[in-house]
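Working notes, structure below.
All protein chains but one are shown in place.
All chains are identified by letter, namely A, B and C, in their written order; residue positions are counted from 1 within each chain.
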């Protein structure tokens, strides 16, 4: 089967819950001859909201790819008051990486990109330090060193925005980027900036979480990947994971053990985002996994 | 809302996969005014089999509870060649427990029954030893001591079968029951006997798994709950869990750490079974959780 | 070997770190012919503190059991400025349980006591509600219903203290006891009250942690057992554990999944305490496990 033949369409929706939504959507797909590859739905009964992710093959589907959106809007989205996105499996999002001095998350993302696990293009790395330039060079990616000071921050963010535009970036990953982005910057990229925080949020938000965890004497540490919002470390959580520690572990041990968590959790979150498996509603994610 | 009002119907099906199944089922439910509480489906693309669990409220459903089966058979099950079961949430299955000398799984199941977590009746405990009689008495449950020897085994199994019939038992749980049931006995109770094995199957099947795990020097031990089939420790797995061990752990430590796994994994498996969330197909389970 | 023969002594110490401590302690034990069963030490290099747990057989030990403390004080504790405790394996601490309405942790502790896993006596259960009286009765344990209101709180705590004294209680376990103890009460029982909090502390301290976790949209929930101090939910952590949740889990699901964590984490913490494996230093625990 050729690549074209395997192309799928992916629909992500949420709408007020009511009877008959699944029936209507599945009828829409089956009447046009869609072979459903994956169908996952969820009802938040407390909030009365219906969520759905559907993926179906374009081969044999009666509607042309560029006609689906219009038909869906008319037949389903408007009658059911849906918020929705339509994607195609052969889109290849363009991803930028922001980093500082720590290389582990950067290396991990680049390796997953090289092995084909992450179906993205990575044309751009931005850093407020110059240390990771050799890593970018090693993988043939453009690297921009944009140091940030309180005075230059606004100007640097404009440069960053220009770069994201120039490189036609779809979403950005903060791979242990140790700068806080401004509200303006964040608002321009809603649900399109993914961060990794080195704690089990909401515990130990803010700076130096491993020191704080050590001080508190916790027996488990974690890492959290989330979409960035204006509230620091408080955006919708995509993925978390943890590992055990003991009184024997110094802060340096927590840092070492935490690195594995950070790169793993960030990689999973980016993968879920790229696979169009995440949906945000009122600061929480629905992860169709 | 009264208990009657909250009654739900639960449908578990599998059938050859083809287009339009979800549409047909969801139309069946929505056309009769069914408010879907939970809908979960899975397609095994490799085997071409479709699986579904649907749960909907009976209140407001146009068909009477005792008319659903017939309507479903005619409109859906026969046209789509479905294998299916229909349950109602107010059924309260009757569960028997088989035990030997170890009390922890027995205590755990009885506590979950008493606190209402397990919506079952437990009228009967059978054991090949007499040690656990006081536990049964403490919870007011009939206890039968049926010792098993190679000579008496066939006779004892007839007694066990009679007891299960007399007490109108729906399914049995082997809570560390250290006897191997005969093929005849097992065949009479397909997917209705749940066992806990004290290893991460398929590793360390058979006797003395903690000794074998210690001897092999594994760094993680586990427990496995499965439906009992004629092949020893080889039935469809419902649930598994693991915990870390080190070179410091003696066999006695593995036994102690393993107890927590055993009772937890068994309890989860029984809960899934009672909630009608398990479906067996070709020696594997689909667990709609 | 008789029980007497297997008796062991357990020493828990901490002191300012300096060269030669291990040599001095191990020489003390070996010169008196002690057969070391377990020896575990830890140096907190940051704080410059040495910690040690040693367990050795009394059989063949040159000093009589009641002479060890004096010899140890003279030869080691005073020269090295040690804070220390000496225990014997045949001590059987007397444990009280405080509970409210939820039965799962109570049942779990009682089962572990009955099966011999917890080497304690449990003569006393205190509750601010009467619902769990039948559970206490089932296990033959005295049960006191002491309702608490803001007005009666001080008086009730005096009654509780009298009961703990009358029953010669060594330590108390708060098994989902939903009352906050006063600073006076807590100060009278330093490192002798063990609580289970139904969150991954320090996240979601205080009331309704499952609601807060659901609201925040975390992907993992936890439970934490700690020694009670005057700062609410901020005492030294003995044990924690976690489990994954998804957007599908309602608050009720978190409560259900959390129950297993709570009883398991609490049971492990109590076991560690009873085995004399915990040592508190500056609001953190050293757990010799």
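FYI, a residue touches a chain if its C-beta (ideal position, glycine included) is under 8 Å from a C-beta of that chain, and two chains touch if they have at least 3 such contacts.
In this text the structure is predicted, and so the values were computed from the model without any measurement.
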*May I ask which residue of B:74, B:92, B:137 or B:219 touches the chain that does not appear here?*
B:219
_Out of C:35, C:83, C:152 or C:182, which residue would touch the omitted chain in the full complex?_
C:35
*For subunit A, which residues lie in contact with the unshown chain of the complex?*
102-104, 107-108, 111-112, 114-115, 117, 135, 138-139, 256, 259-260, 264, 267
*Which positions on subunit B touch the chain that was left off?*
42, 44-46, 51, 200-204, 216-220, 222, 236-242, 246-248, 250-251, 283-287, 289
*Would you write out the residues of subunit C that touch the absent chain, in ascending order?*
19-20, 22-23, 26-27, 29-31, 33-39, 41, 43, 45, 244
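In this section, only the chains that are shown with their structure count from here on.
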*Roughly how far is subunit B from subunit C, going centre to centre by Cα mean, in whole Å?*
35
_Cα-centroid distance, subunit A relative to subunit C, in whole angstrom_ = 42
*Mind pulling the residue numbers of subunit A that touch at least two other chains?*
45
